[in-house]
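These notes concern the structure reproduced below.
Removed from the display is one protein chain of the complex; every other protein chain stays in position.
And then subunit A:
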């Protein structure tokens, strides 16, 4: 019994100290790991995405597919580098780029000034605008009409930002969800009065739920957003390769072809 207790205490201490050391040391380890990695074209770049945002990215069985995935594959082919796509989730995508275990992110990320302070972005590859999902018989014609109503958004997306801009950072009616489909679910159940999200995502969803009645409206105050591919601040080498690839697929019509595939009528 006595030995058992001691053993347990030692284990607890080891784990505790280990955690501390690893927490303190992670910065240094990464730096050395980065310099030791072989340079050149043999490197496989890890692409992070949040595969819960159809049609941009979604899981199909155990495969990640979608508009963004087709784009980044085409960019990589054109830019002459190899990639491996991982479903990191939204928040860990940003953390992963910070820490260096994700090299680039493509996840319908809007280029904003705030994000530009922390990350570098490629040239835009898609233009998006926000739409408001509303009941079919609504009298609402613009975002301002929703004052006092409950509005579902995906947390930390542009949808949430425009609602916050209109009604304040701590507006009680904002219901932040982990993903857009959950917000849309709660809209059809009737728990929120509206959803503000990207046009492509809402239109894609709308195609699937034909039996339900709703309408999508556009508010003129919403600015057009540009999606960009994100890399760690200062990673000019990778950013150049990406921009090179993007330029090629814009010129040779490949990007247009992917666009048609997902958003053509």
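Keep this in mind: a residue touches a chain if its C-beta (ideal position, glycine included) is under 8 Å from a C-beta of that chain, and two chains touch if they have at least 3 such contacts; residues count from 1.
Just so we're on the same page, contacts and distances are computed from a predicted model.
Missing chain, UniProt protein name: "Amino acid ABC transporter permease", from among "Extracellular solute-binding protein", "Xanthine dehydrogenase family protein subunit M", "Amino acid ABC transporter permease" or "Sulfite reductase (NADPH) hemoprotein beta-component".
In the complete assembly, the contact with the undisplayed chain comes from A:160, out of A:103, A:160, A:204 or A:219.
The hidden chain makes contact, of the residues A:99, A:191 or A:218, with A:191.
Listed by residue number, the positions of subunit A touching the unshown chain are 90-91, 94, 118, 150, 152, 155-156, 160, 169-170, 172, 175-178, 182, 185-186, 189-191.
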